[in-house]
Every structure is written in C-alpha cells, then in structure tokens.
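Reading through the structure tokens given below for one structure.
Every protein chain of the complex appears in place save one, which is left out.
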Amino acid sequence: MNDDYDFEMSWKVRDYECDLQGIVNNAIYMHYLEFTRNEFLNQTGTNLGDLHAMGIDIVLARITMSLKTPLRPGDEVLSKMKISKEKIKYVFNQDLYRKSDNKIVCRAIVELVSLINGKLGNSKIVDKLLLTQIKDKNDSKFS
Amino acid sequence: MNDDYDFEMSWKVRDYECDLQGIVNNAIYMHYLEFTRNEFLNQTGTNLGDLHAMGIDIVLARITMSLKTPLRPGDEVLSKMKISKEKIKYVFNQDLYRKSDNKIVCRAIVELVSLINGKLGNSKIVDKLLLTQIKDKNDSKFS
Amino acid sequence: MNDDYDFEMSWKVRDYECDLQGIVNNAIYMHYLEFTRNEFLNQTGTNLGDLHAMGIDIVLARITMSLKTPLRPGDEVLSKMKISKEKIKYVFNQDLYRKSDNKIVCRAIVELVSLINGKLGNSKIVDKLLLTQIKDKNDSKFS
Partner (left out) sequence: MNDDYDFEMSWKVRDYECDLQGIVNNAIYMHYLEFTRNEFLNQTGTNLGDLHAMGIDIVLARITMSLKTPLRPGDEVLSKMKISKEKIKYVFNQDLYRKSDNKIVCRAIVELVSLINGKLGNSKIVDKLLLTQIKDKNDSKFS
C-alpha cells in the first residue's frame, strides 16, 4: 500500500448498482465511501450498530466529491483512504480507482463527527477506534 | 416560492431510507438531490432515459454537501433549487429543509456536465431543457 | 377505493429506481410494498422506528411476488392493499398498478410476524395498530 494512505480495500461493481445510464449511480459512491470507512472501523472489532447501541453515532457532516471516470458493470474498484483529526472532526481523504488501469474514479474529502446521545461531542472511544490504528501504522513505519 | 430559488418540491421520508442509526442514510441525500433535479427536468416533458436513448447523459461532475440536521421517519422534506450555467457546467444550488420547522437539513452545490455519445460536450438540447425554464420564470417576474 | 382493498396510495417512479435495463429494479418493488405497509401503519400515528424503540419489530417472513408489467421513468404507481391475520401472521395482499392504464404491475402476498425483544410473538400492540383500522373501515361500511 502506498504510504500516503492508511487503509485500502477493493471489490467489484454489482450490476444492480448501475442506473439507466448504464453506469454506477451517484448515490452508490456514497455507499462505497461509507463501506470503506466501516470496514476500517470493523478492523477494531466493532461496527456502527454496536456504537449506536452504546449511544454513539458517527455521522457525516460534510463531503466534497469529484467524479472523474464512471464505473460500469464488471469494473473492480480500489478504494484508498487517509484519516486525520481536526478539532472534533474526523477527516477522511478517500480516493476510488478503477483497478484495471488505475484510473482515478472519485476523489472525496469526507468530514464526520460523533454524536453522543444525539449531541455533538468528542468521543474518546471513537478517537481510540479510528486513530490508534493509524498511529500504530505510522509508528511501525519507523521501527 | 422564494425568488432566490428556481424550483421547489416536497415529499415524505420513507422508513426504508433510514439506516441502523435510525436516520436517513447519507447516500439517500444524493437520491433526494437527483430526484429534485430530475423532476425539474421532467417538467419539460423529457427524462434521463429519453435523453440516454438519444445519446445524451447528464452526469455528476462534482458535489459539495453539508448535512446540518438528520432526517427521521415521518419527516417531510422541502427541496429547493437554483440553477445556473458556468461554461459547460450546470450548477445546481440545492437546499433541503425539514418542513415542520423549516430547519436546514442539507446544503449542496452540485455540478453536472453533458456527455454526448460518451464524450464531454455542450449540448444545446440540455441547455434548452434546463435553462429555458429559468429564463421564462425570470422573464415573468418582471412582466 | 374498491371495497376489496383496505388501503391505497399512489406515487411516481423516481428515475434513480431504474436500473441499466431502463426499468424499475426488482428490489425496488420490495421497497414499494414496504412503503405502502408503513404508510398504512403511519396512519395510526406510529412508525417502525417508534416500535423498534419499544422492542417490537414487524418483520417479513415470506413473500410471493409476480411481476407482470415493468415500470419505467415517469410512470405513476397505484398501490392497493388488503390485510388479514392468520394465527400470528399478518397477511398483506398487495397489488401495484400502472396508473395511466390501470394495468397490473405486481401482485404480492406478504406475510409478516412480530418480534418482541427479538423473539417471535403475538403483539397486542401490533394487532391494535394494524387490525383496528380495518375493523373500523368494515364497520363503517354497514353503518
């Protein structure tokens, strides 16, 4: 994995994700980006459902997304992600590539915040889940 | 309708649009925004399927979206939209409100482009479909 | 409304519900049927989210669905529903029509059951919510 990213994964486009223009529908990119973030979270042994049961929700505050190349049935997607924290916001730089030719499909900057019992807050639990993984990775770079 | 917008419509949240956090899922906002743009387009008597059959696709190039208030089952959504053109891009300023208290739910700036037989281009047909409606509206303001 | 049905409603197909075949995707019919049932439930002033918070989930046990005519962008859907109870199951006979020519689109028999704190059961609350409405309607027929 390129050092510029903290996490990557890949999967194949599902036909039902394509709309009447024959390309992956816009809304599906949001699913793809969310899916990648959740898989990263799942590595810690937890998931959004568990957190929700504890009164913690990680929610989208803002997204900027540029679509460069449409995805079609049969395409493989390579999803790469870099994570940082700015005050109470978790910032995910997320890029999707078409695996066959490494062409950029989508560039997104996604900002998420924690709601604790429905109120905006700074969750130490979420910090630990999201940021320890990166720290560990960065530490191991120099070891 | 407020003069600042060119088009507005409203609908009710459907329960199946809510995810395990009990709120409307992020990706659904993309559907809501697309739905509003398509209803605007449909007023001209055409739709994305007809255009696609003619070799014309209007596709998303870039979106910036801020989510302010989550939507829940039972909420009514008020969707308002302003349209402009910048070179070959159609720029839609789209705002979603919770109808019960007029609270802002989502602010988005959506940039779309035309593909003509798969190639980026400037479609006079799309210009006519999207921009004539606004012109007519603006003309009638002063008549 | 035809006396054979207990509830009906209508809406317009949304372009994003159509897949690369240019017709409403199969899975969307499940959404349409669920949407109709939930709107019927909502008439009682409650919704699936409220019930879930009370530990009650109404879940799908079985469905038989025949698709007769595909729906396309711009089509209006007329959804009609008849409800009965068989032991612990709620049976919904649900038919979707294309409004323009009253052609049958989809016939479904949907069986739902109540889960109380995750266990299959017979919920008097759900009985009241779902069945009182029909009873009232049937009573008023003869009054």
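For reference, chains read A, B and C in written order, and residue numbers begin at 1 within each chain.
We take it that a residue touches a chain if its C-beta (ideal position, glycine included) is under 8 Å from a C-beta of that chain, and two chains touch if they have at least 3 such contacts.
Values in this document were obtained by computation on a predicted structure and should not be read as measured data.
Within the complete assembly, C:L67 is the residue of C:L67, C:I116 or C:I134 that touches the hidden chain.
For chain B, the residues in touch with the chain missing from this view are 15-16, 18-20, 22, 25, 27, 73. By the touch criterion stated above, the residues of chain A touching the omitted chain are 14-16, 18, 22, 31, 34-35, 38, 42, 47-49, 52, 72-74.
Contacts to the hidden chain, counted on chain C, fall at residues 20-23, 26-31, 34, 48-49, 52, 57, 59-67, 70.
Heads up, the rule we're going with is that only the chains that are shown with their structure count from here on.
Interface chain A/chain C: over half of the residue numbers present appear on both copies, so the contact uses mostly the same residues. Between the two copies, chain A and chain B, the Cα superposition rotates by 180°, quoted to the nearest 5. Placing every chain at the mean of its C-alpha atoms, the farthest one from chain A is found to be C.
Chain centres here are Cα means. That of chain B falls 29 Å from that of chain C. Rounded to whole angstrom, the centroid-to-centroid distance between chain A and chain B, based on C-alpha atoms, equals 25 Å. Distance from the chain A centre to the chain C centre is 35 Å, each centre being the mean of its Cα atoms. Looking at chain A, residues 20-22, 27 sit in touch with two or more other chains.
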